[in-house]
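Showing chain A:
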Amino acid sequence: MWSLSNISSAIHNWLNQTFNPTWAMIIEMFIAGIAVIGLFALLGLVLVLMERRVAAWMQIRLGPNRVGPFGLLQSAADTVKLLVKEGMTPNGADKFLFNLAPFIAMMVAMLLMAPIAFAKDFQLWNLNIGVLYVTAVSSIMVVSILMAGWASNNKYSLMGAMRSGAQIVSYELSAGLSILTIVVFTGSLNIADIINAQSNGWWIFKGHIPVLISFVIFIVAVTAETNRAPFDLAEAESELTAGFHTEYSGMKFALFFLAEYINVFIVCAIGATLFLGGWMPFHIGHWKAFNQVMDYIPTSIWFFGKTFFLIFVIMWFRWTFPRLRIDQLLNLEWKYLLPISMFNLLLATAIAILGWHF
Partner candidate 1 sequence: MFIVNYIKEVFGAIKSLLIGMRRTGYYFTHHKEIITEQYPDNRNTLVMADRFKGEVVLTHDEQNEHACTGCTACELACPNATIKIVTKFDITPEGKKKKAIDKFVYHLELCTMCNLCIVACPTDAIKMAQTFEHSVYDRNELIKILNKPDSKIRAGIE
Partner candidate 2 sequence: MNNEELKIKITELLPSAIFDETGEWLNIHVTPTDWLSFAIQLRNDDLLFFDYLFCLTCIDWTKPAEEKPDLTMVYHFSSTKFRHHIVVKSNLNSSQPQIETVSNIWQTANFLEREVYEMFGVNFLNHPDLRLLILPDGWEGKNPMRKNFEDPINMIKL
């Protein structure tokens, strides 16, 4: 009754009864937009707080605990601070591109939200090439970073942007190849189909070693793609002060900051969808009772739980490892991840053709 899909279809039906289909469509789009922006804001608040807490606990600190109960309002206070801050544009900067860049970063993050299935039958756009769409659109992120770096007219920014360009372009490859492993197994690019194919077991359990390897590679590659430590060369605080967003302040900086977290959320959502079964509950073989209990947990909770687990893993990376150097970063991709994932794709194809997977 209260599942997200029921609510959405109820709204859909009511709108269609009240208005003519075109208006209903427009209103629905409007609602979807508001919902996405609302989700963005919420995710930004939650993820920033989560990151700070994870970092604090790993660093034997307490973390934010002053604003609100248990410091829950800390990120809200930060947002207010960023909102009222002066958004400066440097004198020598290319003003148009400088101001455009954070919005592009944000738009890319928003576009990526479209094909993600948040719960059972709850998806903005069930695209038949959903996976391809995600990999394609996420590459546009690099444009905003390059734009920010170039337009800032700052040497640190430029270096950060150039590093990030090299990095994202290379890591696209292994991220794409590891996604392809799942596509090969499923035989579909449609995200809903991929999730349905996992109704009798998640791919990470069904797919033998190739999926395990591609899962690891996927996590590493998306960490690099989202410019998170240990691959945060575009920011590289101790080398480039703040990398591509050195010159940004106030809300423009906040948009970059938010976009980074949203991107982390999205890639983790994709990871959860492809490898951990999206909203599919956890089932064990023939344990009927156990499986039924699992089914009672709402599908949206399953989805967010898995996603946040992956986000936690990525945060765990960040607060444990030192940063790589730019040449080592590219070595890792071209000498290790890419050959391994290519070989892995071959293996996966063979297994898929021979039907050795469960």
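The candidate set was assembled so that all candidates are chains of the complex that A comes from, given by their letters.
A few notes on this one:
Operating definition for what follows: contacts are C-beta pairs under 8 Å (C-beta built on N, C-alpha and C of every residue); 3 or more make two chains touch, one makes a residue touch a chain; residues count from 1.
Computed from a prediction, not measured in an experiment: that's the story for all the values here.
Among the candidates 1 or 2, the one in contact with chain A in this complex is 1. Residues 54, 57-62, 316-317, 319-321, 336, 340 of chain A are the ones touching candidate 1 in the complex.
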